[in-house]
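Everything on this sheet refers to the single structure shown next.
Every protein chain but one is kept in place in this view of the complex.
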Amino acid sequence: MDAIYTLHDFMLNSKNWIYILMGLGLIMYVCWWLFLTSRDEPKRIT
Amino acid sequence: MRADIVKIDAMKVYGKLELAPVTFLHDKHTDAVAKAGKDCKACHKEDESKRLSLTFMRLKDGSREEVKEIYHANCFKCHKEVKAKGEKAGPVDGECRLCHDAKPKTVSVWKPVVLDRSLHARHAGSKEIKPADVQYKDNCGRCHHEFDEKTKKTFYAEGKEGNCGYCHLTQAKTPVVKPGETVEKTIPRAIDAASHAACVSCHLALTLEKKDAGPVKCAGCHTADSQAKIKVLKEIPRMKRKGLPDAALLAAPYLAPMKEPIKEGKVLAVNPVAFNHKVHETVSDTCIACHHGAMESCSKRCHTLSGAKEGQFVLLDQAMHQQKSMRSCVGCHAVKQADPKCAGCHKVMPQRSSEASCAKCHAKPMPEEAKGQELTLEQKQAIATKMIEAREPMVPLTVEDIPEKVVVKGVADQYENAEFPHRKIVMKLTEGMKDNKLVAVFHDQYSICVGCHHMSPASKTPPRCASCHGKPFNPETPNRPGVKAAFHQQCMGCHQKMKNPKPADTACVECHKEKKK
Amino acid sequence: MQRRKFLGLLGAAGLMTTAVAGQAQAAGSKHFEGYPDSFGVLHDTTRCIGCRKCEAACNTVNKLPKPDKPFDDLKVLETERRTTDTAYTVVNKYETSKGLKFRKIQCNHCLEPACASACFVKAFTKNPTGSVTYDESVCVGCRYCMVACSFNIPAYTYNDPITPKIMKCTMCQPLIAEGKLPGCVEACPKEALTFGKRVDLIKVARERIRQYPDRYVDQIYGEREMGGTAWIYLNGVPSPEVGMRDDLGVASAPELTGGALATVPMIVGLWPVLLTGIYAVSKRKDKIAKEEKRQAVTAALTKAAADAEVKLSAALTKAEVENKKQIEVAVKKAVEESAKQPKTEGEA
Partner (left out) sequence: MSQDTAAGKGNLFNIISGIIILAGLVVTFLRFTQGLGGVTNLDNNNPWGVWIGFDLLCGVALAAGGYTTSAACYIFGLKRFHSAVRPAILTAFLGYAFVVFALHYDVGRPWRLPYPIFVSPGTTSLLFEVGLCVFLYVSVLFIEFTPAAFEWLGFKKIRKVVVKLTLALTIMGVILSTMHQSSLGALFTIAPSKLHPLWYSTYLPVYFFISSIFAGMSMVIFEGTLSHHYMHGLMDKTHLDEADGVVLGFARGASMVMMGYVFIKIIGLVSDGTWQYLSSGYGLLFLTELLCFVALPAMLYGIGSREKNLKLIRWTSLLTVLGIVFNRFNISMVAFNYQLPSSQRYFPSLMEIVISIFVVTLIVTVFRFITTRMPIFYEHPEYAEHEEEPAAHGHGH
């Protein structure tokens, strides 16, 4: 990759990754929560 | 809009003021007192030598309460008397804030007085002002004095006259009395107290004698109007101070020689400057324009080679050469260069110091007489006089030497070639330099050429502009404009600086006609 | 006044103060100097004579529509103008403490362009030459760049219904790329515009201030304003007198918005943690409440069993009645509702 000379370019680059990571992070949270609660007793309604 | 506002804040010395200072209109009271048939003594007491005190109704300050009482009792007394006559009078007891007004509406138009050369000469030449003593021919001693620490008295010292402000500062110093000392130290009064005591009392005395005298009321001296009415002498005679030199040899103090061949004696630190004192006297209003701190030699106590506290550590070289100071030679000359007649050449090009420009003042080579020995004042003056006399007058170029027209070729395709009235412009510039002594000393034959043909050596045939000014924005010479901009900057810059509005900057076709397509 | 402490955002959520501070610091320690050897223009307003040759040249080079009044009509200068969709550059006249002064206005080609920072489709590019150029092909027309520009430069073709676009000086990027001068610089008769590498121009400007201390105010406008601009200015009067704001500050646009942008991933990272936490707590409280209720009932039942039969039967009856009541209420509610919505139910 070319050298980065401006803060703007740097941010453009880093924010691209951050947005991707944010998406991955949200999915990760869901998976982790499911993992955490997978052994809980299923609640009975009524 | 008055010039006679006196802020009475005498109580300040006792600590924080209880009420706002009194805005006192002096002339108004002078008139009222005169109207009531009284004189100055109604408010100002006389000391044993019959001199009026500048303070109100007292010779010396007492305690806080005493001083306060002096003001209140005397002011009210007079105001009441006037009121009793049924006339308009000032405030009395209980109307505190009419006098102690924190936000007075009166606007001051007070202006300081400058005793310029003309006014000084009128005082010095006045027949009414007699010499201080019969032994003296001139009346200088009536004002100028020195102070004798032993007798605690002032006395006249002939040939030592200086500016009042040297001793009488804007704000008088507070006396420093060491613990255990009982001796009362005498500190010169502040300039306002000193000048009012001296000037006004003299004016007053002469007025009472019905003689030609100066003003006595505030507005007589301190308004722009009255100052404009002060008579200015057409021919101002030189000052009569003893030992006033015609010429002076300005030189840094003597130093031991560094070079081997000169083994004996001391040498001048730099080549000396022959200074035409007589001519400089006429171009400045007062002596303090240059001699701002004392009348003696600049380098004696203040501006020494290594700097001194008295001179606020301004070195001698700075004192003479500071661009921004009107007290320095170079600074004052720079102001002269800003004259529209001169600014066309002097203010368009960057200021540059060169060896040649140093040599304009600092004689080169060193005069023979000044070599290897310490000179007396008289010897120095003699050398300076000789050097000044030896200066050659500037010989202007002959008309034939000045090309009449110069055609500037290669103007952008939009315009025809520009025809430049070269000779007309040179002659116009020469005209502005005529009869100017400063110009005569500092300019030679080719100086006028160098104004435009700036970087090249002075000659009748300077190189073409385009030989240096080629393509613009050459990174090697970032400060050198291209030829088009060089011409425009030079012509327009000069026209602007010389306050010649024609042709206007944007009147392109007045210099080069538009090309027909 | 310290308005530009972009770290001040920390408070976005009190919880994440430390996290954001760490983030911002990491970004702060990285420093960018801009493209090396990028070009710029030094505009010496003391040299400008207001001849409008630059405006004319700009118009020709960029093939903009001819204006109503010709470029040699200097009466135009009587009203203050700004850049428009038909003029990338204009010269204005100012009455100043040192007499009439003129100043050319165009895009300053910021080192960290606010327009580029603001653009959500990357339509603006800071080129290695120093110019900031605009790509019409992705522009949505939100005009946030115009809001962001401190110098009020970008203009918009408001009257174009189909292909409206931003119009702004390109520093003649095509010409610079060929090694030529920008149109306005080429046309200036006084070199009031000096083209060169920005680093050199700063030196030239300093040199001029040194040589003519009386002619210039000791400031290179654009050296630091808004993080620095490719076009820099030398003035003979304080900058506000020639219509240049002196309160823009030195923080560049990405610095100004960096704090807010930095909090975004923190919200994504921490909000789910916080919210599921709150959810779990409230859920657990419900569960405990329910459990307690159940236990209370059981305890009552057990205790009652040990008690006298009368009491037991009484307690049981009471519980039954309660249960019954609850069921009755539920049934009643359902009946009521279905009665209220016959139409909807019918459709369903």
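For clarity, chains are labelled A, B and C in written order, and residue numbers in each chain start from 1.
The rule we apply is simple: contacts are C-beta pairs under 8 Å (C-beta built on N, C-alpha and C of every residue); 3 or more make two chains touch, one makes a residue touch a chain.
Source: prediction; values computed, not measured.
Peer 1: Going by the stated contact criterion, tell me the shown chains that border the hidden chain.
Peer 2: So, spelled out: the chain left out of view touches A, C.
Peer 1: Who touches the missing chain here, C:L111, C:C139 or C:C188?
Peer 2: Residue touching the chain left out of view: C:C139.
Peer 1: From the list C:I105, C:A118, C:I220 or C:V242, which touches the chain that is not on show?
Peer 2: C:A118
Peer 1: If I consider the whole complex, including the chain that's not displayed, which of C:K30, C:K98, C:R210 or C:K283 touches that chain?
Peer 2: The one listed residue touching the chain not shown is C:K283.
Peer 1: At which residues does chain C meet the chain that is not included here?
Peer 2: Residues 1-9, 11-13, 82-85, 114, 116-123, 138-144, 146-148, 150, 152, 154-165, 245, 247-249, 251, 253-254, 256-257, 259-261, 263-264, 267-268, 271-272, 275-276, 278-279, 282-283, 285-286, 333-334, 336-338, 340-341, 344-345, 347-348 of chain C touch the chain that is not shown.
Peer 1: I need the residue numbers on chain A that touch the omitted chain, in ascending order.
Peer 2: So the residues of chain A touching the unseen chain are 8, 11-12, 15-16, 18-19, 26, 30, 33-34, 37, 40, 42-43, 45.
We take it that only the chains that are shown with their structure count from here on.
Peer 1: Round to the nearest whole Å and give the separation of the Cα centres of chain A and chain C.
Peer 2: 24
Peer 1: Which whole number of Å gives the spacing of the CA centres of chain B and chain C?
Peer 2: A distance of 57 Å separates the two centres.
Peer 1: Two or more other chains in contact with one residue: find those residues in chain B.
Peer 2: none
Peer 1: Could you list which residues of chain C touch at least two other chains?
Peer 2: none
Peer 1: Touching residues of chain C toward chain B in the complex: what are they?
Peer 2: Those in contact with chain B are residues 47, 49-51, 74, 181, 185, 188-191, 194-197, 200-201, 203-204, 207-208, 211-212.
Peer 1: Note which residues of chain A are touching chain C in the complex, please.
Peer 2: Touching chain C from chain A are residues 4-12, 15, 18, 21-22, 25-26, 29, 33.
Peer 1: Using the touch definition from the top, list the residues of chain B that touch chain C in their complex.
Peer 2: Contacts found on chain B: 350-351, 472-473, 475, 478-479, 481-482, 484-485, 488-489, 492, 505-506, 508.
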